Each structure stands twice: as structure tokens, then as C-alpha cells.
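Removed: one protein chain of the complex. Kept in place: all other protein chains.
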Amino acid sequence: MRTNSRNFYLIPYVLWIALFVVTPLLLVLYYSFFDIEGHFTLENYRKFFTPVYLKMTLSSFWYAFLITLFSLLIAYPTAYLLTKTKHKQLWLLLIILPSWINLLLKAYAFLGIFGTYGAANSFLEALGIGGRQILFTDFSFIFVSVYIFLPFMILPIFNSLDELNPTLLDASNDLGGSSWVTFKRVIFPLTLDGVKAGCQIVFIPALSLFMLTRLIAGNRVITLGTAIEQHFLVTQDWGMGSTIAVFLIIAMVFIMVLTGRRKRGIL
Amino acid sequence: MKKLIQALAAVLIVSFALLYIVSGLNSSQGYTSGNTLTIFNWGDYIDADLVKKFEQETGIKVIYETFDSNEAMMTKIEQGGTAYDIAVPSEYAIEKMKEEDLLLPVDHSKIPNLKYIDQRFMDLPFDPGNEYSIPYFWGTVGILYNTDILGDKKITSWNDLWDPELKNQILLIDGAREVMGMGLNSLHYSLNDKNKDHLTEAKEKLDGLTPNIKAIVGDEIRMLMENDEAGIGVVWSGTAQELMWEKDNLEYVVPEEGSNLWFDNMVIPKTAKNPEAAHQFMNFILDPENAAQNTEYVGYSTPNKEALKYMDEETTTDERFYPDEELTARLEVYENLGKKMLAYYNELYLEFKMHKK
């Protein structure tokens, strides 16, 4: 696929980039240089480096990291076991299905399940552990976020595991590799692309979560997304909101470049 | 490849079949007839039966769209692209929309039922002479508490909330002006205070409340209070009224230091396509019987003096929801603080939210 044949199928994609990516990007960049009264200023950027926003950035990254980590830890075995089942495509579809039910409805269901008199607490009491506050804690926030992102992590990992050539595993076993060695040396490296795609799809949006921070974490967790939401919809300080967005986008590019490099080292 | 083409064809066929069905349904419902009225209102802020009644009486088809914050609503109206005939902003938003020239004047001669509105709610500072807006509902911000959870504890003031015994019991509504206002009121400052020292003082006082706060939430506060999830909720009066109709263990109080008095008024945006129908609808809603029915559905307080006669006396004589002039004197309406000051409020509020337990 060299030079000239690239052009014809590129047209819609390039058009899409120009219209829906570059234009909004320029708009965001443009707005970030204006204060709330419409004067040109660099004040927004100065404000971003005050402790409030730096703390917020740090905690956003921390929570996004935790969410990605737990999603990966749960998703990888799930995807692996799914590839071993008989009707694997059906089971996979059934994993995705719950995400077609509206997020707000599921959040309301979790409010009920995790509530003081909810199913989770009844369960804990039946176990003899006793009821406790689950709602509006870090635990409930991470649990529900992982719940939401799990299918997005499973899908790419499943696809790369499914592509795995079984003869490679047999070869490894025949050469005396234990299961763990086979996993570490053969399976995991070969599915790394899927893992990376999954991590990108989870980590990047997790940085800017906003709905769940209010519904499930009761605003005990403030992420960059929450702040942008506030600035755009409540304060109408589009300048500050855009500035935070600019930093989010820079962070995203940074992550992409980073994961891109790592791959070259391995292959 | 064949599989891909098959799948694509299947998706397209299903979509166009559905499109056909929808267009059939739309025209059978009369949404395409032309004589329509588009209302842009808060979610669940009108009795749907009234909309049907209006449609039957006038033959005008109502398209009902909703928003969940004044700011989101203003953004959409400012940008154009849609034509809303009626919107229902809060008082400070009306002031702002007026400044930005987004509203059409209201023709009082077309709304004879305007005479039923209590004079107290007419000619307010945010819209002198009601040139652009017609009262829809009004209410207060106050404290809703659960007597089962709190026992004998009486809550009468904002300062009662700082009681260490209320650890992890309070739900706040997620609004910068509401929460900052709470801090200001508890220090006996004005809700519209622009003195930065006072504001910092209020924010620091609020930081001290953090151990008592269970969560800062949005509309789901209604569900959480109904579910006995917390002992105290700082809510708008309509939420309180609705819940108290359902549950006996809830009490509402307007704190003695003072609180916020707010108004939601109907306006006609400049982009309106059918201002004639908008006036008709306003008149229809101000009809005392209709207003009473709407009030009993929504739960907020009606500005319609005549409508009170059609309502349950227990409700209309309830001082907490229909405060007399003396109590109203302690209440304050939000003023437009100006963008800079509002941003400062929000900044402090954000810092307060980030304050860890």
C-alpha cells in the first residue's frame, strides 16, 4: 500500500479530522487565551499551575491509573477464559451488552445497591461483617468506574488473545516452559497490542470522568473532567475550562507517544 | 468481505425501515403540522396532563424539550439553531439574557390572567415592570431533616449543621451559590456579598463542615433523602414539599439566619417562531385552576393568588412553603454578581469541594 493508492480512502478520514478534530482543537486553544470578560490573557495558564489545579491533576491521574489497573487485572483473565469457552463470540457479546443500558440508570441502580439499606449492605450483614458506608467512598467510585470500563478493556484483549497461534503455546510447553513462563514469555508479549489498546481506551477517558464523580462519589473525588464541566456549564468561564482541556490533550499526546515508543523497543 | 457487506446492508436496511416508521409516527402525532409550540423547560417541571389539555383546547401541538441548568439552556439559545417559543430560566439568568438581548418583550394585553398573580411577585428588580418575564414558580432554599435519624434534635438554623454529632449526615445540593450562600448566611453576611474577606471567611467556615458532609449531589438528593440515606439535606423547597407529601418523618425549615428566595419565570426567547402561541400558553398556565393543578404536581410554590383557593388548605397555609411577609424579609434574591465575582465564588467552591475529610 504505497503512495498514490492511499489517497482515495483517506478523503473521509481527513475530512473528519479537519472538521471535527482540528476545528474544535483550534476553538479550545483560542478560548484558552481569553478570560471570563473576553480579554486576551495568559492568566488561565498561570492559574493552572496553582496548587488547586495541580492537586486536581494529580488526583485525576491517580484515580485514572487505579481504574485502568483494576480494569486490566480483571479484564485479562476474563478475556483469557472467554477464549477458552465454547461459544466465545456469544459470551463476548454478552459482556458488552450491559453497556447498552443507559449509564444514568445503572448509576441509579448502584445508588440503590450500595445504599445504607441496599443489597450490598444486607449481604455484608448476612456475612457477619456488618453494614458500612459504601456509597460516596473511593471504593464505590473505583468499583463503578471499573464496571463501566470493563467491556472496553476486555474487547481488545480478547481479540488479540483470540489471534494467538495455539502452536506457539504447544511449542512453549513442549520445550518445558511452565504455564507461568509460557504466559510471561509467549502469551503476554504477543497480546501486548491488545492490552495497550485497552489501556488507552480506559485511561484516557477515565482522566475526564465527570458524571460518576457526583453520582457515586458525591463530589468527594474531583477530576479534571468535573472542573471542565463546572467551568463550561456553571461558571461559563470557557477560558479556564479550555485551558484545562489543553492540558488534558497534551497529557494524552504524551501518553500516546510513550506507549508508541515502548512498542518499538519490544518488537 | 462478503460478511462485511452483508452486515452493512443489514444495518442500513434496518435503519431506513425504522426511519420510515418514525416519520409515520411523527406525522400521525401532528408534530409536522406547523402549528406547534416549543417549550424549553426544566425536566419534570410541568404536569404533562396540562400540556395535553392545552393541546386539546387550542389545537396547537406542543413540543417539550428539557434542560438541567440555566447555563446549558442559555448556551443553546445564544447559539441559535433551534427555535424555542417559551423558556423558563431563573431570575439571575433572566437578567443575563436581557443584557444579552436574547428575549422578546411580553405583551401583557394578551395575558388577561396576569391579574391573578400576587403583586409581591411582580415588578421585581431582575425584570422591572415584568417587561420580559411572567412568574411561573418560586421557592426557597432550606434544610430538610429526617426525624427518625436525628431523634429529638431540632434544626432551626444554618449554624446547627456544624454540630459535631451530625458527622457524615449532611447532603448538599451541588451549586456554588447555594453552598457559598450557606456559609455566608451562617456568618450573617449577605448572599450577594462581594467582599473577598467575607467570602474567604465563609469558605474557611465551610471547610470546617467537611466532616459532617456525606456527599455533594445533584437531583438525586431527592431519592437519597426519600431512602433515609442521610439525616439532613440542604434542598430547594419544592423537593422538600414533594417528599413531605410522601413521607411523615421529614421536616423542612427555612434557617433563621436567612436564606435564598428564588423565582423561575416564563420568557419568550428572541428566536421564537410562534410568539402568539407562547402568549396563549402563558395565559393558560396562569388560569387559577390550571396553576393549582400544576402546583400540586410540581411541589414548588405558586405565585398565583387565585390558584391557592383551589388547593389544599394545609399546603397553602404552611408557613414554610408560603412564608408571610415577615419571613420573606429575611430572604434574599440572588443578584447578578457579574462574571468576575461569580467566577470567584466558583473558585472558592471548587477549593471547598477539594478539601479532604
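To keep things simple, chains are lettered A and B as they appear, and every chain counts its residues starting from 1.
Here, contacts are C-beta pairs under 8 Å (C-beta built on N, C-alpha and C of every residue); 3 or more make two chains touch, one makes a residue touch a chain.
One rule holds for everything that comes next: contacts and distances are computed from a predicted model.
Selecting from "Carbon-phosphorus lyase complex subunit", "Spermidine/purescine ABC transporter permease", "Redox-active disulfide protein 2" or "Glycine--tRNA ligase alpha subunit", the unshown chain of this assembly corresponds to "Spermidine/purescine ABC transporter permease" (UniProt protein name).
In the complete complex, the hidden chain is touched by one of A:Ile36, A:Met56, A:Leu72 or A:Leu92, namely A:Leu92.
Contact between chain A and the unshown chain involves residues 1, 5-6, 9-10, 12-13, 16-17, 19-25, 27-28, 74, 77-78, 81-82, 84-85, 87-106, 108-110, 112-113, 115, 117-119, 147, 150-152, 155-156, 158-160, 162-163, 179, 193-194, 196-197, 200-201, 204-205, 207-208, 210-211, 224-225, 228-229, 232-233, 238, 241-242, 245, 248-249, 251-253, 256-257, 260. Within the entire complex, the positions of chain B that touch the omitted partner chain are 1, 3-4, 7-8, 11-12, 14-15, 18-19, 21-22, 25-26, 28-29, 31, 36, 38, 42-45, 63, 65-68, 72, 75-76, 79-83, 219-220, 222-223, 226-227, 242.
Just so it is clear, only the chains that are shown with their structure count from here on.
Taking each chain's centre as the average of its CA atoms, chain A and chain B sit 34 Å apart.
Interface of chain B with chain A (complex): residues 69, 71-72, 74-75, 168, 171, 174-176, 214-218, 220, 223-224, 227-229, 339-340, 342-343, 346-347, 350-351, 353-354, 357. Chain A meets chain B in the complex at residues 36-37, 52, 55-56, 108, 111-112, 115-117, 133, 135-136, 214-215, 217-220, 222, 227, 230-231, 233-237, 240.
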